[in-house]
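The complex is shown incomplete by one protein chain, all other protein chains being positioned as in the whole.
Just so it is clear, A and B label the chains in written order, and each chain counts residues from 1 on its own.
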Amino acid sequence: MRDAQERLALPTATSIWQRPIPVAAIILLALAIHGPLLVMELPATTSYDANLHIFFASHYAHHWFNPWNEKWFGGFSQTTYPPLTHQWIALLSNVVGLTEAFMLVQLAAVVLLAVAAYRFAQLWVDDRAASYAGVLAVFAGSIAFLVYSAGQLPTTMSAALFFLSLPYLYWWCRTASWRSLLKGIALSLAAASAHHVTLIFGSVLFALPVLGLAWYDARKSDQSGVSVIGRAVVFAAIAGVGVGVVLLPYWIAIIRHPIEQLPIPHASRSNLLMSWLYGMNYFIVPYGALLLALPFVVIKGASNPRLRILLLAFWVTFLLALGGTTPVPRWIFGRAFEILTYERFTLWATVLALPIVGLLVERAIDRSPRWGAIGFSTAAVASLALALGWLTWSPFRTTSSLNVDSVISFLNRDGHDQYRYLTLGFGNALSKVGTYANANSIDGEYNSARLLPEMTRYGAAQLTSAKYFGTAGMDSLRAMLQHANHYGLKFIFVHDPFYEPLLVFGGWRQVESYESGEITVWSKDDAVPAHAIPSDTIPAPWEGLMWGILPIGSSILAILFVLFLVEPPSILEGIAIPAETPESVYVNEVHL
Amino acid sequence: MKWGLALFLTIATLVLVAIAWFQSGGMKQHAMFSATTPEAAVQALMSDIQSHNYQRAFASLDPASDTDLPSFIRDVAGSDGSLRTYASLQSADVSPLHANQDEAVVRVRMNWSSAVGSLDDVRDLRVRREGSVWRVVWPKPAFPAVPPQVVSVNYLRWEVIGRNTSQAWGSQDVDSPKVRITSMNAISRPGRVVILGEVENEDTIPAYLNVNATLLKADGSPIEEEGSFDMISHVLLPKQVSPYRIDFPGIRMEDVKSVRMDARALLVPASADPVIAITDQAVSKDGLNRNVLKGDLINQSGRPVNIAQVLAAYYDDSGKVIWVSDGYVDQALMPQVPVPFAVDIPNDIAQRLKNYRVIVNHYSRTSS
Partner (left out) sequence: MMRVTTMFLIMTRTRSGSFYGRARLLAVAALCFCFLPIFASAADLHPPATVEAGQAFSIPVQGSGEATFYLVGPDHIVKRTVKLGGDLEIQSGEVSSAGRYQAILCDSSCTFASFQVNAAQPAHLSFFLHPSRVPVSTPNSIDATAFVFDRYFNLVLTPAVVDFRITPASGAGFSQRVPTHHGVAWMRTSSTAHEGRVQVTAVVGSVEEARVVQQVAAEACRLNVRAVPSGKMIALETDPVRDCSGNALPDGTVVSFTTIDSAGKSTVDTPIKKGIARTEISVHGRAHVSVACGVIEGNEIAVNGRL
């Protein structure tokens, strides 16, 4: 099929160390490593955002075609966040329950990510090195960090889908195969439906290098570079229109209400050199042993003209992932620098580096099969172990494991759901309360949807964690409590006595106590029942219909295309990926 | 090409990291911790306090400082569940007052983020030169010692037994306490309308009170509704009077035709303890030449009060309430120990005020 394969075709008697690892083995490995962790529902108790995504999914489970969610912020539109992963969770929740459905979708994302790393690496290196890249992806600290610490399911799913679409972009540019075009477009749309930010950045950081590679390979194979560019334009145009249509309600929401709130601090934007904890959290833990391979990545990437494009893409992504440690993100994004978070760039940088790291593994195993395998296996396992251990050792532990059953039970009885509520000191457990309580909260975990002035004017995120945002957070909380009657805010659940003085002086009374006093309930007796807050962000019914059909439809289409649109071997046989052409100096060095 | 690109990427990365380090204040931080100027020494000290690195902060002090580590920590981080223990240093503005070759006085304006809002603390610190390094001389904090004793407390406490919900219609319940707004005054302040006055619990049982005001247009439609929030004493014992203030930011007095007041009282369990005396009250100027009402709070009961809030009502010569201001005290009120307080008074109010009245709200951690 590819001359790279031909070049690497091994005699039947070749050692097991010198054969590519089958993709089925990579999938099984991903299932074996991440399956048990997800069956234990680790992200639900250790991650920041898993419960947030479960909350979004629970809304779709009850109101598939109505993205207006009144449970947070006095009402917000879920069209401000691409719905694909949430909708899959909602679908599966009918069979296995919400949390379990989340874990299933997350497992699918992790498996797809390993396969995507393998498929993406196949574009740049031989099958054997690519298969090592796939295996290393299973153990990558950045993936474990995003899954178990950040809980960013949409990012991981979107990255997997987008990296899976890139080989099809390559083949479409090289062969003009309409099957590749359809599969690439469908996967891109599904990726956008999972997480739009990944698609936007991926277009530049992943797609452009692949396009450059296609152009480079075409020129080497005496193909027309112009036709490659032309096909890429067609791909981009169709994908652009497709994303525009599939996510139309999102674009409408974002154009009508661009994010104008004061920036909310995020540790990933800080200079990691100024705080060793941040450096550990956002650099050492996600990259793990990959950091040891960086010199090889740079030298090897620079030595090979094909890999140079990949190296440059990796370098830019690596710099962006450093957040405020370099001025590059601020130069590129301007004001948007303060809106973005940068841990996801670490994942992308990892996947971009893995093809070259795969070459390193290949070389090491060639030199010393046993020690090479042991060394890299140890490094890979250590990276994963560090990321998982950091869940316990990190001072940034979440409160997701807090038992909120008593809070939910209180809110769901005696008409308490006529009023809005607030939690203080609940951290990420806020989403758990939101998912299962009938009552509505004035707070919420999804910062981009906040439109109430008490929240947008102060530069703090969730009210439940107000104290961590210093004066801004406490001023925001104060402003909200002052307008409690306006929002029908009657009940406040406190899991941190820090907030009690403000409640006492502000006119709240403690009325209940749960979990041996760990959670107290405070009430404002003159609060009037909550009424709907008028908003011009409520999506039109047709938007709800589109939102309920197109994003999930794009993913189903992608599955069908990938399963049933098989490339005829005759098309691919004529196209060759040029062999690695190392510079002579490098060869000399290697062989000296 | 291989080495060229590899070198370029490596050097470019290092240069970019260095640029960001400078931009993030790395150099400044380095200079600050070198303490080569009096301001840098105070900044470094504040930075350590901000990051709760008290040991390093204490180590950086001048040896002439007549304090020890526990006293220093108690001074900056608070104790006894005081408001300072609920606060963290948010920012510190440093300005030199005067300096010579070996000694300087630096004014530091600390802004603390606390559980009830932001607090300002202004201190003038003496800084001494020691070789090439300047060190802060931290004044010895004076912590009044409370002698070990047993204080018997037998103040009244009210408990409430409410009506059983299973009882039939018409069975008797206890009425809510009767409260009365004894005065109300609407004034215009820059960028806002303020409603202020006093409210009295006329009943013989304690009242838990919230006062709300609705501004009305000429046609009777509401403009805005706001509550007194923490500018009132929510728990009023029998015959107790509390000032209240309700702010309406962004509203102009010309738009307001009338005000609808709503005082809702609730029967709650309460205690007459603690009694807090407010002594030596006087209007004067503070170090920043602002008008303040100063005085001391003395907890006359046996139980410590963790956080106290001073509420002051100011009257003109006709006895009308012309302003209400408040201030939180960042020290805990230990029994019989005077704790100073100061409450800001706007300049125009200070010129017109004839009389004032102060009450104290309190929060004790063990109280319900």
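Details
The definition used in the following text is that a residue touches a chain if its C-beta (ideal position, glycine included) is under 8 Å from a C-beta of that chain, and two chains touch if they have at least 3 such contacts.
Model, not experiment: these values are computed from the prediction.
Though it is not drawn, the left-out chain touches B in the full complex.
One of B:52, B:140, B:217 or B:239 touches the chain omitted from the figure, and that residue is B:239.
From the options B:39, B:200 or B:226, the residue with contact to the chain not on display is B:200.
In the full complex, the hidden chain is touched by chain B at residues 154-156, 158, 168-170, 172-175, 182, 200, 202-206, 237-241, 272, 275-282, 294-295, 300, 356-359.
Here is the rule we go by: only the chains that are shown with their structure count from here on.
Averaged C-alpha coordinates put the centre of chain A at 42 Å from the centre of chain B. Those residues of chain B that touch chain A in the complex are listed here as 1-6, 9-10, 13, 16-17, 19-21, 23-24, 26, 29, 83, 86, 88, 90, 111, 113-118, 208, 210, 212, 225-230, 232, 234, 262, 264, 266, 268, 306-307, 309, 361, 363, 365, 368.
For chain A in complex with chain B, the residues that touch the partner chain are 270-271, 273-274, 298-299, 302-303, 308, 311, 315, 318-319, 322, 324-328, 467, 470-471, 473-475, 478, 481-486, 497-502, 504-507, 509-510, 524-526, 583, 585-586.
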